[in-house]
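Shown here: the complex without one of its protein chains, the others still in place.
We just call them A, B and C in the order they show up, numbering each chain from 1.
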Amino acid sequence: MRQGEMAAVIDLNEDVHTLLPLTEHRPIGTLPFAGRYRLIDFPLSAITAADIHSVGLFMPESERSVQDHIRSGAAWNLDLIQGGVFLFPYVATRDYQNDDLRARYYENYTQFLRGSGSKYTVVMGAKNVANVNLNAILNYHKAGDNRITTVYKKLPLSRIRPTDWTLALSEQGTASAIVQAKERHDDQGKTEIPSFMDIYLLATTDLIDLLEDAAQSREFRRLPELLRDYVLANNANAFEYTGYLARIDSIQRYYDSNLQMLDDANFQSLLLSSVPILTKSKNEVPSFFAKDATVVNSLLGTGTYIEGTVQDSVVFRNVVIHHDALVDHAVVMQGSKISTGSTVKYAILDKGVVIGPNLTIVGKPDKPIVLRKNQTVFRESEVEGSANA
Amino acid sequence: MRQGEMAAVIDLNEDVHTLLPLTEHRPIGTLPFAGRYRLIDFPLSAITAADIHSVGLFMPESERSVQDHIRSGAAWNLDLIQGGVFLFPYVATRDYQNDDLRARYYENYTQFLRGSGSKYTVVMGAKNVANVNLNAILNYHKAGDNRITTVYKKLPLSRIRPTDWTLALSEQGTASAIVQAKERHDDQGKTEIPSFMDIYLLATTDLIDLLEDAAQSREFRRLPELLRDYVLANNANAFEYTGYLARIDSIQRYYDSNLQMLDDANFQSLLLSSVPILTKSKNEVPSFFAKDATVVNSLLGTGTYIEGTVQDSVVFRNVVIHHDALVDHAVVMQGSKISTGSTVKYAILDKGVVIGPNLTIVGKPDKPIVLRKNQTVFRESEVEGSANA
Amino acid sequence: MSTEMLGMILAGGQGTRLGKLTKNTAKPSVPFGGRYRIIDFTLSNLSNSGVNTVGVITQYQPLELNRHVQNGASWGLNERGAGVTILQPYASSEGEKFFEGTAHAIYQNMAYIDSYNPQYVLILSGDHIYKMDYERMLAFHKAKKATLTVAVMPVSLEEATRFGIMNTDDTDRIIAFEEKPEKPKSDLASMGIYIFDWAPLKKYLMDSYATDGKMEDFGKDVIPAYLAHNEPTFAYAFHGYWKDVGTIQSLWEANMEFLSPNNPLNITNRNWRIYSQNEALPPMFFTKSAKVQRSMVTDGSYVAGTVEHSILSQNVKVGEGSTITDSMIMPNAVIGKNVVIDHAIIGEDAVVGDNGEVIGKPDDIAVIGYGEVVGRKEKA
Partner (left out) sequence: MSTEMLGMILAGGQGTRLGKLTKNTAKPSVPFGGRYRIIDFTLSNLSNSGVNTVGVITQYQPLELNRHVQNGASWGLNERGAGVTILQPYASSEGEKFFEGTAHAIYQNMAYIDSYNPQYVLILSGDHIYKMDYERMLAFHKAKKATLTVAVMPVSLEEATRFGIMNTDDTDRIIAFEEKPEKPKSDLASMGIYIFDWAPLKKYLMDSYATDGKMEDFGKDVIPAYLAHNEPTFAYAFHGYWKDVGTIQSLWEANMEFLSPNNPLNITNRNWRIYSQNEALPPMFFTKSAKVQRSMVTDGSYVAGTVEHSILSQNVKVGEGSTITDSMIMPNAVIGKNVVIDHAIIGEDAVVGDNGEVIGKPDDIAVIGYGEVVGRKEKA
């Protein structure tokens, strides 16, 4: 096997508390998306398309969920004779008070990076859903003047929240810092803000130096923080991404982004663009549509069984929707079941939710109801926040 | 895929402190053995030979070492479309004070067992190195009167230590309890003791019941303890194993067992018996023997380069032994290097040890010297305990 | 290496009665039921029956079949020292060898079979739609101390004239065999599924090819020889859904039967799954104008039209204003706008341009071949 020019690091330790209860037993990286995928499929597919052979996954607390999805990495051509996927076990932040564990945190990275034999390394998270071409970013990095390259997308002000990370761009188009939107100045009159996509690309040797310096300190800092400071100290090339971007860091954004996939332009940009999105495939039967079924303006996974009506919704695999049931503006995950005569609207149903017959579960467009994994509902009063509860 | 009649559980949380420093970064399960294997290869190979499709691995603290070895499980035909290897993350015993984590410990087991759809479950560790036929044990279990079956081998008194677990056998040949050797009575005049091999076989439903009962208690107890009590409460069938057995629970036993493999009868019993021992295979070059090489009464891994002399030793892959060097009664792990003119005798060299030129590193047959992973020795005084240091 | 029972799938036939659909591909790799290919049923039966060493004998346009089967991993048939092997014609120091009949194909692959040293060989076709537990058939074979067991199915007496018909005694022993009899004496039709003790079969084949070489076909040559030599030959009765999909009409019927909620195949039964290759395709997309009823749709499809009592395979596009009725659309087909498709089979990668019409009748199904382009196609 030829050694790749780039290695990749995906840090799955992303803050989950704003996505509870969906993230109770899974990291952001394994949240289901668009009727078919998990969020981590997007960075992994970008990696595969760029012919990257060494991927270090730094595991979150819910390791099991990631392992179940990744398995050998074969779905992304990462079950290789050399390189492949390296999983680094989760260690809680509090445990890094321990000198040995702290040293090991940095050593895991540097060992992995040295072993990869790659000249460049890209560092990514999973919560930015996009279809990025890493080779284009690499070429941009090589052509740029700075030691590190960052990636952003211009978003309208209306889609930026005060806590979002953004790039402070110079007039030459380089990034002088990564700052939260609320700390920005001089944005008067601007309608768009360069939203930072948590992607860094730099020389592997530079990254190793950075980690070795950090290992000397008694204070524990995760890689993303180190890289933020590195940008501040060195300036960065700023690569503009122009495709579809969703930042999954709240329930509302998760809900909205799923429904945005019903817009054909978004669907094409994310799922039928230059990078084919790969995911673990399960052996499932085709979806079946009964005599009175109606499915309009919706995405469906395979193995669903539809007797009722689905509209403006995203429905994952193996979902059953019975006669006279209505699913409307909802995200319904794998294996859920909606019984005869029930209505589910403005809602997110996690995996394996069962809704009994003749119920009305209705949230609000700007505050969808969330039902937990395997929750069984036979009375409307069991559902918190339903408009009809 | 046909569902298997048996599921298997391997608990890799075995006590490592008596094997330090070899177990500093690895559990007992991934200790190298016999020039080629890791200890976990033995239970996994037994599982493959018995056509078991569902294997739950309960991970030790050094998870990474196990993951690197197991990968997708393909080496043991366990990369399956259904079933396969399930890895359960490590949680430190102290953390089981937490009610949620304690509940999850038992739930992990019961979920795995229910999902396997198997009628029987075998529970094993990795520290007993043997070549067992699990189908024979299953047949014995079916023919027996008791709800649980245990496995033992008769060992001469001289090979039993006071803390070893043994079976208290009735005259009918059933086990009434599992006790430490020092707690045994009535062994006067006996020359052999039934040494317990940490293997249990029982109906999956019985095991689930046992775990669910335990989950009700506020006191945390690991599965092996629960099973020991279950035997005490119910009696057990006792299956006698007659092949080679090594119990790897101290440095001395580890050293002795490796050298015992130089006895042709042991080698045949363990490695060329009914169960082929499978392991992860690395692509390596053949071993090369130079003009003045001497290799007698030894096992060698592949990719070694021998100019000097190897006798009565076990040498793993990619080891280099230079001119006029002597390796004698030693266990030398992968990637170690012994320079010109040096002698290594009665010693265990962990992976990647480098011995400089013209040194004499000599331990004692009953107290071998142990060199740590990647240790570099250029002066004899750097080696603790060497007879010549 | 030793295997109790080895499976051999005869997948070499050209399938001429499937016309355009098998011009460039072997019959067993023809798509079926939305996300399957015909051979998936046989391969899944083997996997579910615990037969994990399988040779697939092929010689007609095998590229697509090879790509589909690959290393057998999709069916769990990729164990070390076992798994699926594709067997094609080859040359040896005695010359070049194409396969001249079902039994001849087995004879030519004796070296492969012997390398597993099996006690029994299970001979199967690659073009039947059914679910069957071969392990139970083997148990029957052993219990009867047979050297050959033939799976049989009761058919109507009219149909019986099209099959090989077995007469049995009350111990299920076959006492006579007639190929397509005018006046059938029994209703037990051979399904073309055989379990042979390997040693005697090998001897029959070797003796034949050392002399007259007449042992070309199982039905015509081998079964009559077994009966003539008084070999213990038994009939194993199968009761369940079974369909030979060798013609356009039967392929269409089987697909329509597959659509029925009461289909006895019970495809959703997780204890006897039908496996296939799994590709990572996008979810199905239904636009505001979609209408889909009494139908099956598969991953990657995009539906803007009306689909009624039809099957859409992977990656099918159906444009606005189009209507598909009582039809089977194979993978990657593109159906434009305002198209009418009725009682038809549309081949893989075919294109039906805007305003096109493909209209057949219940007893005369319209067929569009693989990659065929019909009707007007607008520029992209």
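Here, a contact is a pair of C-beta atoms (placed from the backbone, for glycine too) under 8 Å apart; a residue touches a chain by one contact, two chains touch by 3 or more.
Quick caveat, the model's predicted, so the values are computed rather than measured.
Visitor: Among B:T204, B:S287, B:S339 or B:Q375, choose the residue that contacts the chain missing from this document, as touch is defined above.
Guide: The one listed residue touching the chain not shown is B:S287.
Visitor: Given that one chain is not shown, which residue among C:Y36, C:Y60 or C:F163 touches it?
Guide: Hidden-chain contact among the options goes to C:Y60.
Visitor: With the full complex in mind, choose from C:G50, C:P89 or C:G353 the residue touching the hidden chain.
Guide: C:P89
Visitor: Which listed residue, B:L31, B:L271, B:L326 or B:L349, touches the chain dropped from view?
Guide: B:L271
Visitor: Mind listing the chain A residues that contact the chain we can't see here?
Guide: The missing chain touches chain A at positions 1-3, 77, 79-82, 278.
Visitor: Even though one chain is hidden, which residues of chain B still touch it in the full complex?
Guide: 34-36, 75, 264, 267, 271-272, 276-302, 310, 314
Visitor: Take the complete complex as the reference. Which residues in chain C touch the chain that isn't displayed?
Guide: 12, 14, 23-24, 58-63, 66-67, 70-71, 85-86, 88-93, 96, 98, 111-112, 115
The criterion applied here is as follows: only the chains that are shown with their structure count from here on.
Visitor: How many angstrom lie between the CA centroids of chain A and chain B, rounded to a whole number?
Guide: Taking the mean C-alpha position of each chain, the two centres sit 40 Å apart.
Visitor: Express in whole angstrom the distance between the two chain centres, defined as the mean CA positions of chain B and chain C.
Guide: The answer is 47 Å.
Visitor: Mind pulling the residue numbers of chain B that touch at least two other chains?
Guide: Residues 79, 81 of chain B touch two or more partner chains.
Visitor: Mark out which residues of chain C touch at least two other chains, giving numbers and ranges.
Guide: Within chain C, the residues that touch at least two other chains are 74, 275.
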